[in-house]
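All protein chains but one are shown at their positions in the complex.
Labels for the chains are A, B and C, by order of writing; each one numbers its residues from 1.
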């Protein structure tokens, strides 16, 4: 189960789920807009936030670990004048977080002053880094972003626009990228379009954002999505587009299932409505007798509502989520193994007791939280607990920007649904079918990345050694960090 | 309002003063239990948290501004050994908060070492303070709690238990109090029972908590509520009760409407179910044509579900609340007047657009947020917006522990519903009737404090001068505070 | 040996060595003056700093753990308007420090709003506290200051001035006190005059300060010392004095030996010159052959210069003190036992090597640092190390405000000078004689408190049990503290 204030899955690669933002608005002071845009994307990353702002002459950068509302103050925003900005939010970790991996990355190179912010994961980052190092490049972080920046710097004869386009041709994997020089804003999306990137228009200026909800927040008009393989360049001459080779789009289906905010429009569809359709599809596939339908808050809510409506069952609030968990919450060891769930999730006994309960969750990754939730519901008096999962069994690691478990930690890897049901302790368990999922999402199966469910990776993943090497080296930097408050 | 430290209240909902917790559990280390109990009560106060813990020999105190999860660490809890504890969470303010007003208050006096934590508001605090000062007492804070402590210290011939009982007879107003000596835990509730206080049992120990949800969190058994006018004393001899004069209970109705957590049991009823009944009652009273019912998140959700069910209308998620607002969120001034709402509340356009929307909120205090929300829904394409309020017009200031506006700021004070509707900009507006409210709550009208709706104050409020005096003097302390990190 | 940034001796009583400041200057904003005054007194206490400021209407308080320069900012000073202020600096501890024991103490009582700051130690604090508790008083700290405040509050028929005078008659022990109401400043010194308190005049206003160096810092004129047993009251009517019973003054001799800043004038004599005279007296008493005289920095410098001059020996800088120790300095355990001294004190080998060295220190308390310093000098090549101590053997605990060791930890308690020399490892060791000390200080022996040297306590010390009780109870409060950044 994923939670709203998401904690990282203990991943094998230091991969990112992030949000990016960009704005070009002549004559306006855009730091405030970037602040609000990042704030709307906060659900995509809570570890750090940052923005680079240019007034056409100087590019100023501010980034720090923490939430957008913690990192920026009015004074700091006032110190970032200019009409052109990019910003970034980075995913949260349980342990120490490091300002060195915060984005955007700002640097000087042959293209002048350049800032880059990135959402996704390159599958050839290690190979590119090695190639660049062989050519004399120096790497101070273990981020893909620094690889991209060094690649850009190598294009001797191109201007920044050409260098970015040239660099993009070398990148393999998932990326939604915003970049800027002193006077230009760029947005790029990988040819598979794994990660979303929306384009908006606001009072004579352009906005780029990982999700359309950031545009809505600013009162900006949604123009369209940046297309897979497209690069847009925005400057005083307006917006130009370069489109890459026509290739197949494979948008990450997990954006629909879990990542995106319910009010976001993705691929032309509202995510909340897609999730309700997913719930309806689950209802169509699953025969189950029950008295009440409840959601694993908050991520299962939309699907649970769709499910309940389709089944004609009452939807109710059976679990209350404590909103005050915070990043420093401690789990006193003496207090027993189930306390972790008990303090975050509180059953509404009156809704549960004596009932046959259907619990809808968006997905199951490791299964431990699901098992505890089922136990919690039984203790609250549920007569039966049936677990409906609004996605297929999650069986394969993601290499395109989601920080997931080792395959061995995925409860669905190598287990039948019956075994999973038993491990979780539910009276019954139903996963949405893969065809059902794509039908509910309303897209051609080929236009979605379903790798975590079916193991079919749209972009080939290189063999392990390189990856392992990258990780080990990255450890070198792990202690470099801002003082913990 | 009497308390000095109080900051201008600016939000749409009344703020609850505090939550209190107590535990007596021989042979157990209770700091962890107190931590979890306070954590479950966090919704009652986010400004500061504290606990006093006794091992029978020494009483140790730790309190600090911040959330429970921020204030306490494992190291701090480990430094608070003992089987007896009381704790407190205090309401949040927009500005600086002060550790000097944090609770519990720990002191030495003729009764030995005593700690006290308090939820409520005494209407005779100024008079008592003056009387005590005339007799030589010294006051270092402007809290009611310090008044109570000094009153206790004056009972020359009584032990702590007798002194608390004697002091309680002098107090007028609202209080739910937990107190402790080195070896005894006490719980007191005012004769009107304005503020709730639940009694629980856990593995040989007793627990006191403002709400039953804290008992559930610990896996404790709910025993009963401490009765209005009752004092319970818990020590090695078990639990003793002293009951005061039989008087009329007038429990604060706003606990049902807004304060209490939905999973709490109050006066024998689950709060979530009461709120659904309130929604149903609203449906019975209000003729309205609509396509969809949505809630003002999160406080209107239960009533909205009840309303939608009774009306046979679809309930949907029309507004997404940003969970990352934080205490330091800044509202860039340039960004326009409605941005405050826009960044906290995000409409799901697909749910709203073209629809006749019923928006259910639990109450309207100042009306500004309601007006902005209505405008937000219209901008999202709502054809009509009908505002249903799950309580009657809020017209009178509270003197029993709720931090609300001056009467002049209450939108319903001196306005007809038609005028309010117009001010808010809704197509129609319906307040729940007062009889409808008491019916839905399921209690005799006389057993509830309804003063904020009907101006009938169960305990008389003294004239203003004393209050003014207290406020002015209290200003003396306003800069004493912990360093703002 | 005492060091400039003094660490506490591990004391049995939570006693204070502090600095106090007061200013009354009609028409001026005095927070800045108080800031600078406290800054000049910083050597008397590094744990916390605070000030209360009155504009005649409201009294505002700000206090915090940390150095004066850390606690106050321009913004904070700007928030403390008024013409009347008292301030306090409190001694440093190695462990956690607590804002609850910071001063001034501000409270409301029968005398109105009163603030008090105190330097010294009452020997009857426990008895007074018990008496006051018996009468209904409540104590939230374990400070003497709170005892004084409660005593003041008990004087029913007196105004603040009369109540202070009445309270002073009940106090036994050492105190230099500043107090204030909304419109009056007071300064009191105990009848024995253990602790110093100077009176100054600046542009129509009066200033009180523990040491004259704070007056000089402000450009104020030194008027005189507040006399033992005197109380001065300063308000719009000017300065009034009440003198107590004529009694014998016994000023703490350690103010001359170590506490006071060298530029301070105490009892009419400049402290630096007194210390040089002490060094000369030591030279007269001690036959020693040497090549160079060095000081234990910084506290032995004045005496060493006097000694060298009298002996006709070269004075040189043989030990460099690291100025960056800071309060958080860690002493890596693996690095061996002498590292503590080695990193704080660095020998100048060229000055030391091959020489017969006289090392002058102001006093020896526990002897461990002295032993390490001697070893350090030998490692740096000293041929001989002779230790001259600018005071007699320190054999008795102080009960008048100095936080000293248990008697058992005093190296001179129960040891002959020969045994001490052996323990410290010096080639020879000479303590100044007691008659020599008083002669060099230039005062009648009877006018000095010499208790730590001769055990003759000018004010009787009560039996232990009360003291022990006080300590144990005080433990109750020890965890209450400001968040450790």
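Throughout what follows, contacts are C-beta pairs under 8 Å (C-beta built on N, C-alpha and C of every residue); 3 or more make two chains touch, one makes a residue touch a chain.
Computed from a predicted structure; not experimentally measured.
All shown chains touched by the missing chain in the whole complex, by label: A, C. When the full complex is taken into account, the listed residue touching the unshown chain is C:213, out of C:213, C:252 or C:459. Of the listed positions C:134, C:221, C:289 or C:350, the one in contact with the omitted chain in the full complex is C:350. Touch with the chain that is not drawn comes from one residue among A:43, A:60, A:88 or A:276, which is A:60.
Screening C:72, C:194 or C:286 against the full complex identifies C:72 as the residue touching the chain left out. By the touch criterion stated above, the residues of chain A touching the omitted chain are 58-66, 76, 79-80, 99, 105-110, 113, 129, 133-140, 146, 149-150, 153-154, 156, 472-473, 475-483, 485.
Within the entire complex, the positions of chain C that touch the omitted partner chain are 4-5, 29, 32-33, 35-36, 39-40, 42-43, 46, 67-70, 72-74, 77, 213, 216-217, 219, 261-263, 265, 270, 272-273, 301-302, 305, 309, 314-317, 320, 322-326, 328-330, 332-335, 339, 342-343, 346-351, 485.
As a working rule, only the chains that are shown with their structure count from here on.
Arrangement of the chains shown, judged by which pairs touch: a linear chain-to-chain path with two open ends. Its C-alpha atoms fitted onto chain C, chain B is found rotated by 180°, rounded in steps of 5.
Centroid distances from chain C, each centroid being the mean of CA atoms, peak for A. If each chain is reduced to the centroid of its CA atoms, chain A and chain B end up 36 Å from each other. One simple way to say how far apart two chains are is to compare their mean CA positions; for chain B and chain C this gives 47 Å. Separating the CA-averaged centres of chain A and chain C is a span of 59 Å. Contacts with at least two other chains are made by residues 485 of chain C.
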